[in-house]
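Missing here: one protein chain of the complex. Every other protein chain is in place.
All chains are identified by letter, namely A, B and C, in their written order; residue positions are counted from 1 within each chain.
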Amino acid sequence: MALLEVNGLTIYFHTRNGLVKAVDDVSFAVDAGETLAIVGESGSGKSVTCYSLLDLLPKPPAVIEAGTALFDGEDLLTCHPARMREIRGSDIAVIFQDPMTSLNPFISIGEQLIEPLIYHQNKTQRKDRKTARKMAIDLLDEVGIINPEARFDCYPHEFSGGMRQRVMIAMALINQPGLLICDEPTTALDVTIQAQILELIKKLQKTRDVAVIFISHDLGVVAGIADKVMVMCDGTVREAGDTAQIFYHSENDYTKKLLAAIPEGAKVQPNRAEKHKPLVEVSHLKTYFSDSSKASDGKQFIKAVDDVSLNIQRGEILGLVGESGSGKSTLGRSILQLAPTTSGTVIFDGTVLGDLSPKQLVPWRRRMQMIFQDPYASLNPRMTVYETLSEPLLYHGLANSNTIDQQVRQLMDDVGLAHSQMRKYPHEFSGGQRQRIAIGRAIATRPELIIADEPVSALDVTIQAQILDLILALVERHNLTMLFISHDLSVVRYISDRVMVMNKGVIVESAETETLWANPQQEYTRQLLKAIPLADPKQERMRIGNI
Amino acid sequence: MVADNLQQQEECGTSLWQDAWVKLSKNYLALFGLGILCLLTVVSLLTPWIAPYGYEEQNLLLGATGPSLDHWLGTDIFGRDMLTRIMYGGRVSLTVGFIATAVALLIGVLWGAIAGFVGGRTDAVMMRIVDIMYALPFMIFIVLLMVVFGRNILLLFLAIGAVEWLTMARIVRSQVMALRKQEFVEAAHSLGLSEWTIIRRHIIPNTLGPVIVYTTLTIPSVMLLEAFLSFLGLGIQPPQSSWGLLINYGVETMEEYPWLLIFPGIALSLTLFALNFLGDGLRDALDPRTAKD
Amino acid sequence: MLRFALNRLLQAIPVLLIVISATFLLVHSAPGGPFSADKAVPPEVIKALEAQYNLDQPLWQQYVSYLGDVLRGDFGPSFKYSGRTVNELIAAGLPATAELALYAMLVALVIGISAGVVAAMRPNSMQDYLPMSAAMLGICMPSFLLGPLLVLVFGIHLEWLPVSGWGDIPGDKIMPSITLGTGYAAYIARLSRGGMLEVLSQDYIRTARAKGLSERSIIFKHALRGGLIPVVAFLGPAFAGLLGGSFVVETIFQIPGLGRFYVQAAFNRDYTMILGMTIFFATLIIFFNLLSDMLAIWLNPKLRQQAGGNN
Partner (left out) sequence: MTRQLTDSFFTLCSTIAIILLSTLLISGCGSSENNVTVGNRTGTLHWGNGTEPQSLDPHIATGVPEHKIIIALMEGLVLKDSKTLEPRPGVATSWDISDDGRVYTFYLRKNARWSNGDRHNAHDYVWSWWRALQPALGNLYAYMYFSIENAKEYYEGTLSDFDQVGVKALDDFTLQVRLKNPTPYFLQLLDHYSLYPVHRPTIEKFGDADERGTRWTYEGNLVGNGAFQLLEWKINRRVVVERNPHYWDADNVRLNKIIFYPTENAITEERMFRAGQLHYSGTVPADKIATYQSRNDPALHIDPYLGTYFYRLNVRVPQLQDKRVRRALGMTIDREQIAQRILKAGQIPAYAMTPPNTMGYYPESDLEFNPEEAKKLLAEAGYANGEGFPATEILYNTSEGHRKIAVAIQQMWKNHLNIDVKLLNQEWKVYLNSVNGRDYEIARAGWIGDYVDPNNFLDMFLCNGGNNRTGWCNKEYDRLILEEAPTAKSHSERLAIFTAAEKMLLEDMPVIPIYIYTSNNLVNTSVKNFNDNILNQPSFKEIYLEADTGVEN
């Protein structure tokens, strides 16, 4: 009998505008020491399935229509709330996605760690504070927190993203649960830290013989960690089987489509860079921020961009890669004069932008535009698509009242949006469509340079592929030059002609894409390349083996 | 997707306001509030024509009598018809409420938007000014103003408005500070739009949600402030009356003539309840987060 | 944290100066003097009186000498209560007003926070509408209506509680505190409901629930801290308002506090009293605003560290 057996699970959401079938007749099983990966795009119901097991769904909209979930023979869906509280944390534990918001900022991590031990539901297992503290510190050490004794009383904001995820793992394991549900635990982390966390989970699973349900949309990660895989889409299970069967011999077309959408291999389009005519020349650019937190002793600076010099050739797509906090976004914004630079110059087509007053800068702004990361935040919620697209055209005088309609329709065609949606508001579009609007806005003023700051990282892998192809087509058609900023190396490899690697405000290495991939010079670049998970179980297991 | 029939509905599309209206119409309490408010405003506007008696008409022989056929809500100690007094009182109270709130809204929103958006030194100076105004014990100034310059209604509106805009400015400022970091404002900057255009087209429309909600909360507190001033004998002067004044007199003769207190009390609390329900309803309707589900 | 407090206090000095000058001008421009009376007073007597309180000097000279006195902490003699100094009168009235304000704020906090938390637990259900409409009642009911009602019911008909007085008869503090407190309880209820709803939608609450903690400890240990930050920010101005605004309650319940002094002083043109009270309240408001801001920072560990606090 498997540790957890779920069959016929059906969950509907009764929302204001109708019924949403989040989970529709899902069945699966997990044994102790085994890892089941649930793969699917956002909105496929993978999280809802797992949360329903621990009754973590908001009851008013969500209703469990049918199905059973037997854990050690006990049906989780119908058990008494008090019993459910006993199961939570001690039999089944959860690791959430975003470490930044999953820890209570007002309470020290030590206190949050020993809570389940001290206030445990069934009285017998309650520990006194001293032993609980001892256990917690040992566990912190086990999950790799250096000098846990001192860090016990620190607050969450004093830890980095990776460190916090380790605390989350410790918190989940503190009561020796039988089943561990990991809801995209590494998506919010950088690729190098992601590798360490995955390795930690693997090790803990071995030593504690824990069953793991690993939810993810990243097939590369799943290939490395999963024993069995289940592919979900729109609330239904499209395919299930062990990892090799899914990756190598899958018959289901949805799974095939998922595998095909992963960008890999070199860029196909020819490199159109005109060698000796740089559009943008940046020399010794420095952007420092005064660091308020340690402002007690004198002026302490965060050196976001530290003495960077680069050229962007006309017609070229230059990739800029680096982990979070490496200063790549600040560099992009400094070039566009959106962030105040401390020193150094940015020359755009022969003119030094730094000396221009905001008034004089306006014509130059027309010629350089930016695409942002979060499709939900980069569009004004109170302006229709028509207004968002027409604003730059009218403002820069590229269109007048009678040609504007036609030009906006033209723009919508360029980015693949139906004209009928012209009067709609951003909240009525999906993530991918919104990013198309943002791109439309960027190319509206016929710019020469576009700086794309992680344009696809917030999107699902299938939609990611469509947007990347759209960008490549637009660069081709409008003869654009682009600086493509991302932390996802395979995406950068797929789209850019040349790549620069940035770490802690400094350009570590820069070369043609394929030469960099072939033999990276710097150790840091090698580290980065090695850490990319591959959507092929054999290769991935090899890669993990020799890290 | 059937493309052709979509072509005809080229211009369709629910605007956020229509969306808000749809959600609002599902919230019965808010509708109830809106209905009451419209009724009261209409009644106040038409008072001179529909009031059963002249608001000055005294009948000393009658004195204070309970609700009767010809005086539905009874009469006050001068024999004046209470229904008429409440209607005229409503006119005054509602005008005080709306005008003072309008003053607060106008100054508050502009002040908050500029301080929040520009930031840096100007923001610090503007906010210090707000702190100064907060530090002034305004109750003391209102009493002094009334005592020094006598009681005309205009001064009352301005004085009350000057008390209320402070909190409005702070709310708008915090709202704008949050919006300023949003990417669509940065995108507007990258388009090269001037600061004033950005404030006008991007910032202020997005602050209207909380602002509207706060206005529906300011009106009651302004009415209560007027009632408080009447209690001090500094608010509206006879023969005009306002709900605050009527309640004030009603409280004095609560045991002998309870209807002099009950009816104006009901009128005031009904209005305040209506405003608060409407305010809550608007807040939920305009909150983009609820717009998503 | 200290540095933050220091520069806020430094900013308070110009603020106070402006407050004093504005009040001084306004008070002296009011028609009618402190010594005009309904009985005919021969002009030379009025001159003698004004000389005694040096009101006959040019205005700016009075202003300078007054500022000098204030710096030394002496708010000057009261015109109305001959022989009493303003300091003495404030000192006499302060204990009652402060105690009333404290109890009223307590009532407001206890009722307000419990209503807010209860409402936030099940939003948009009866458990939410009931406390919130009760809070609404608190906002709508002016204190000069609630006070007499309470007195009528509990004081006269049921005779449970004394009708007035402060401190002489046991139980005479209950009704005034409730009357003054309900208005603020309503606002605190709305603020805490909003704060709690905001926090309850955070991820770390879901983590706490996933750890198997009881609903009660999730609400009181995890949610309450974050949820009550807006209430703390509201406390500062509210407490200062309580100290100044209790005139109505003090009149209804015959409480020997500061409230009545103020309005009488304005009516009697008791210049030094008005100025004294204004400065007193202005300092209080500045102090309490600073206190609530510091408390808000101190409660949030991240901000506390940024402000260079000791951890």
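In the analysis below, a contact is a pair of C-beta atoms (placed from the backbone, for glycine too) under 8 Å apart; a residue touches a chain by one contact, two chains touch by 3 or more.
Everything quoted here is computed from the prediction, not taken from an experiment.
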Considering the whole complex, which of A:E65, A:D153 or A:E523 touches the chain not shown? A:D153
Can you say which of C:A5, C:I18, C:A98 or C:V163 touches the chain missing from this structure? C:V163
For a quick check of understanding: of C:L109, C:L145, C:V199 or C:A233, which residue touches the chain that isn't displayed? C:L109
May I ask you to list the residues on chain B that touch the chain which is not drawn? 56, 58, 60-61, 63, 77-78, 146-147, 150-151, 233, 237-239, 252-253, 255-257
Just checking the interface: what residues of chain C touch the absent partner chain? 30-33, 35-42, 44-46, 48-49, 51-52, 77, 80-84, 88-89, 92-93, 102-103, 106-107, 109-110, 148, 151, 155-156, 159-166, 168-171, 173-174, 177, 220, 224-225, 228, 251-254, 256-257, 260, 267-269, 298-299, 301, 304, 309-311
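We take it that only the chains that are shown with their structure count from here on.
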Compute the distance, rounded to whole Å, between the mean C-alpha positions of chain A and chain B. 45
Quick one: which residues in chain B touch 2 or more of the other chains? none
Could you list the positions in chain C whose residues touch two or more of the other chains? none
Touching residues (chain side chain B, partner chain C) in the complex: 128, 131-132, 134-137, 139-141, 143-145, 147-148, 220-221, 224, 227-228, 231-232, 244, 247-248, 251, 254-255, 261, 265, 268-269, 272-273, 276, 280
Per the contact definition, I'd like the list of chain A residues that touch chain B in the complex. 15-17, 61, 333, 336, 338, 361-362, 365-366, 369-370, 372-374, 377-384, 391-392, 395-396, 418-425, 427-428, 438, 441, 445
Complex contacts: residues of chain C adjacent to chain B: 11-12, 15-16, 18-19, 22-23, 26-27, 29-31, 132-133, 136-137, 139-142, 144-145, 148-149, 152, 237, 244-245, 247-248, 262-263, 266-267, 274, 277-278, 281-282, 285-286, 289
